[in-house]
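Left out: one protein chain. Kept in place: all the others.
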Amino acid sequence: MTRPLFQMSGITKEFPGVKALDNITFNIYEGKVMALLGENGAGKSTLMKILSGVYQADAGELFFDGKQIKFRTPKDSQDIGIAIIHQELNLIPQLSIGENIFLGREPVNAFKKIDWRKLFSDSQQLLKRLGVEKDPKMLVSDLSIGEQQMVEIAKALSLNAKIIIMDEPTDALTDKETLSLFNVIKELRNDGCSIVYISHRLKEIFEICDMATIMRDGKLIHEDKVDCLSEELIIEMMVGRKLEEQFPRVNTEISEVALEIRNLSNQYVEDISFVLRKGEILGIAGLMGSGRTELAKTIYGAIPAEKGEVIMNGQKCRILSPKDALNHGIAYVSEDRKAQGLILDLSIKENMSLSDLKQFEGIFFRIDRQKEENVIGSYIKKMSIRTPSMHQTVKKLSGGNQQKVSIAKGLITNPTILILDEPTRGVDVGAKKEIYDLVNQFKADGMSVMIISSELPEILGMSDRIMVMCNGKITGTFDRKEATQERILKCAVGMKEA
Amino acid sequence: MKINIEKLLKFKSVIGLLFFTVVISLLSPQFLSFSNILNVFRQTSINSIIAAGMTFVILTGGIDLSVGSILAFAGAVCASLIASGMSPLIAVMIALGIGIVVGGLTGVIINKGKVQPFIATLVTMTVLRGATLVFTDGKPITLGGGGSAEKFSTIGNGYFLGIPIPIYITLIVFVASYYILRQTRLGRYVYALGGNEEATKLSGISVGKIKVIVYAISGLFAALAGIIITSRLASAQPNAGSGYELDAIAAVVLGGTSLSGGFGSILGTVVGALIIGILNNALNILNVSSYFQMIVKGAVILVAVLLDRKK
Amino acid sequence: MKINIEKLLKFKSVIGLLFFTVVISLLSPQFLSFSNILNVFRQTSINSIIAAGMTFVILTGGIDLSVGSILAFAGAVCASLIASGMSPLIAVMIALGIGIVVGGLTGVIINKGKVQPFIATLVTMTVLRGATLVFTDGKPITLGGGGSAEKFSTIGNGYFLGIPIPIYITLIVFVASYYILRQTRLGRYVYALGGNEEATKLSGISVGKIKVIVYAISGLFAALAGIIITSRLASAQPNAGSGYELDAIAAVVLGGTSLSGGFGSILGTVVGALIIGILNNALNILNVSSYFQMIVKGAVILVAVLLDRKK
Partner (left out) sequence: NKPATETEQPGGTKIGLVVSTLNNPFFVTLKEGAEAKAKELGAELIVLDSQNDPAKELANLEDLITKKVSVILVNPTDSDAVGSAIKLANDAKIPVITLDRGANAGEVVTHIASDNVAGGKMAGEFIIEKLGGAGKAVELEGIAGTSAARDRGQGFNDAIKGSSIEVVAKQTADFDRTKGLTVMENILQAQPEINAVFAHNDEMALGALKAIEASGRDILVVGFDATDDAVKSVEEGKLAATVAQQPDQIGALGVEMADKVLKGETVDTFIPVDLKLVTK
């Protein structure tokens, strides 16, 4: 093998109470796509933050083209041609797409005036290359998460970097965008660009990566050509043991109707009607921007409905706020954990119990700390959340672990209807299975679940029935047995099916 | 390990406070006398009480400029009721009620009107100051002798077991605030709201109600401070409390609470208020000339906050 | 569709302003006289200029309490230099330089010291007020007649083509601010910093530098306002500008800029400052009694902001 273009060697990084990286060596080869794999909290993002100058390592060295270098700020790393797409979105919501893409590198004329025409036309081109049809003058705050992610990717591309780090770029993307991203990655590789690719979707690794580095608990486990690896092998190295079947379906008695939606409409969704039965998992598929999140939020009372009814146990419910929804036993877990799901500066405990603190209230309005900690402790264990303690601020958790906290926060309310919006975003294979098990458990207890997901295998693997949306309307509903990837996709682009 | 560093960081401002106390007491022997310590605590009680309410507001990411005006208005109403022969207890209750209602209304404007807290409380501040001036006709309402005036005077001037009553009141305010913020649901919601309003809403919490409550608490405490001042002076001043909002906010922020909300503590506010109170006392005791007082005060606050900054 | 609504929303405050202007001019014929319009604009210039600088600071998510003290200090230095025989041009340059340096230093404290802007500018406000009192010995510095005093007087009192000079200065300040905020990189970084500091940093932008610059701009404009006041009064008052920070912040926030940063515009600030200025003028012209002025003022501000609120 050739000498690596960039090498990180003997990297160690410790946070209070956590040794995130322990003597890691990581190589980036010219013109190759490098997969970096590991469970949630293995230290992937931390390693990449050191590579991009956000953190400094406690020990270890960086070599670029054989020469040792040091990064003190993100700018240092940018200057030698490293671009990074962080796992967590880092956009300025109040600025436009174009302004975000070129932030810090705006083209200016002789009078220091920003050349808006160039800025927006260059942005337009980048978006086009990624197959995104959005006006670059649009504000980022008006984009869905997936669209924001595409802006991040465009931003990284605009740097014309030699090395591009992508920390779970497809985590919020549907198949369509993922496909355009992969085409771009292939182009970049052909141009001699090196890419570090982090993902928990192992199928993707085999599709575009050349090399893979596997980490566990902050330690290097293995580096190899992807061709010499298999999914099972990778999982085994990541998790440290074998894993059984990915989507362990349980068949439950699907009985009476738990929730019925009739003719629900507002500015985002149109005339939505469906039923959800006890013990059923209803998967909702669709492309980005199809209105799935809006539908969920409308049912949950977070977006006002203009027309329509929500019927539970045969009775019409007035749901005007999330509070009403929770009182009726409907819980919603947001797709955007950072902005809408969690309060980053609060602890795991405070986040998890927030939606249902009342159950812990004792005399004199006092929160029964013992009771609270017992329940939280059991969820941390049940969901294997990796943290030194339940008092850790959520901000300091790895992305996947944050996602688990967000889901636990919904589960703790003991809902009868659980709406999960992209529940496994950023979650590793092992933990995914834990989440699926939990959902199945939930279902087995006679509860109902709606899963909104952009990962078709997940939808197909978990759901009893599948509903497809396009442009705010339902364009198809399938029973599990009749659903196929092709049929779903057809409906997703708007072709009706009987 | 981690806990130790964090704890130390937390107490740095306390260390600064102690250090500062030692320096002053070396410069002036009277400073650490028992009577002066009580004096400082009593003087600090007004700002401390207001700052306690302000802590609730700031933790939600808001701000309350109306405290000084509420203080004056509540004081004026209380004094005029007592002067007109009402029982002090009822007068005090009414004054406290005014604080709650005015604060709560401001909260409603912020919530329903979607008005930025700065503007909403600026409006309350301006309108209520005008109302106080109209009500008092710009002149102090002074309490004569009389039994009920005497009784009322106890609030600000009385002692219990050798310790001034205002100190007990302050203590109760802080213990209650600590309890609410640390041990109850409301407290959690206050922090959550300041941390991420959107996520708090989606957690099924009625954010509007929390907003109304925190401004009502701030109004209540401001009215309480107004009652104490009025009782101490046996007179309600129409321009009482002007500029007090700055002192209260300074105490909260000096205590490490972030103006953007979600982060901070009521204990920090105690320390912040004490730093300001001790500073004022020390500058008087050391007879620093009034022009230089400002320079010294600014410098000391800067040092205190630099000592306390997060890495 | 969407754009139209947004544009309308944006101009609601302007509509409010117009409506309000029509009402007043019906109540009082003098109000819309040419001389009174110039009068209002000239009166508003001080607050407008300070508010322009404040807009930069608030857009980054900061706040600047020190503007009033910088105004006083710069005015005092300028007056004393001119009184001692220096050419007005150089004196003005020095005063403006002081504004930049003091503001910039405050920015450095905020950046390097990681001190919350509220506290850092509170310190500058206090220290500089003290320094002004020490410098002037608490007395106004008054300019006699003399050629250079006359020349200096033109800044505040002169006319060009029948329009007062301060109005031109204000116009230049706003055009420059608009250009910087809308058309240059610095402007984008100001918004970016206020929108998401972390993301701005990760984009390789030196956030510290931006902070220093915005406080320096605010200091510069405050000093400019100080020069105009000093010129208008032919005298520098040690107490000048106290409380001006509140008016400036109010103008910015009334103009729709969010105190948490990242969102707002300099045009809004113009409207905000005009609302306040016209209000003060109208209340005087309509002979509203001064206590009721406060009540009316508060009420009108509330209405203006309710008209302007986002859905």
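Chains here go by letter, A, B and C, matching the order in which they are written, and residues are numbered from 1 within each.
One rule holds for everything that comes next: a residue touches a chain if its C-beta (ideal position, glycine included) is under 8 Å from a C-beta of that chain, and two chains touch if they have at least 3 such contacts.
Since we're looking at a predicted model, the values are computed, not measured.
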{"item": "Selected from B:S80, B:Q183, B:N239 or B:S260 as touching the chain missing from the view", "value": "B:N239"}
{"item": "For chain B, the residues touching the chain missing from this view", "value": "28, 30-31, 33, 35-36, 39, 43, 133, 137-140, 142, 157, 229, 232-235, 237-240, 242, 280-281, 284-287, 289-291, 293"}
{"item": "Those residues of chain C which, in the complete complex, touch the missing chain", "value": "27, 29-30, 33, 35-36, 39, 42-43, 46, 133, 136, 138-140, 142, 156-157, 229, 232-235, 237-240, 242-243, 280-281, 284-285, 287, 289-291, 293"}
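Everything that follows uses one rule, which is that only the chains that are shown with their structure count from here on.
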{"item": "Separation of chain A from chain B, taking each centre as the mean of its C-alpha atoms, in whole Å", "value": "44"}
{"item": "Chain B and chain C: spacing of chain centres that average the CA atoms, whole Å", "value": "29"}
{"item": "Sequence positions of chain A contacting 2 or more other chains", "value": "none"}
{"item": "Shared interface positions of chain B, touching two or more other chains", "value": "none"}
{"item": "Chain B residues within the chain C interface of the complex", "value": "61, 63, 65, 109, 113-116, 118-120, 122-127, 129-131, 133-134, 138, 246, 249-250, 253-254, 258-260, 290-299, 301-302, 305-306, 309-310"}
{"item": "Touching residues on chain A, where the partner in the complex is chain C", "value": "54, 73-75, 78, 86, 90-95, 99, 103-104, 106, 108, 112-114"}
{"item": "Contact footprint of chain B on chain A as seen in their complex", "value": "16-17, 300, 302, 321-323, 325-327, 332, 334, 339-346, 350, 354-355, 357-358, 361, 365-367, 388, 409, 413"}
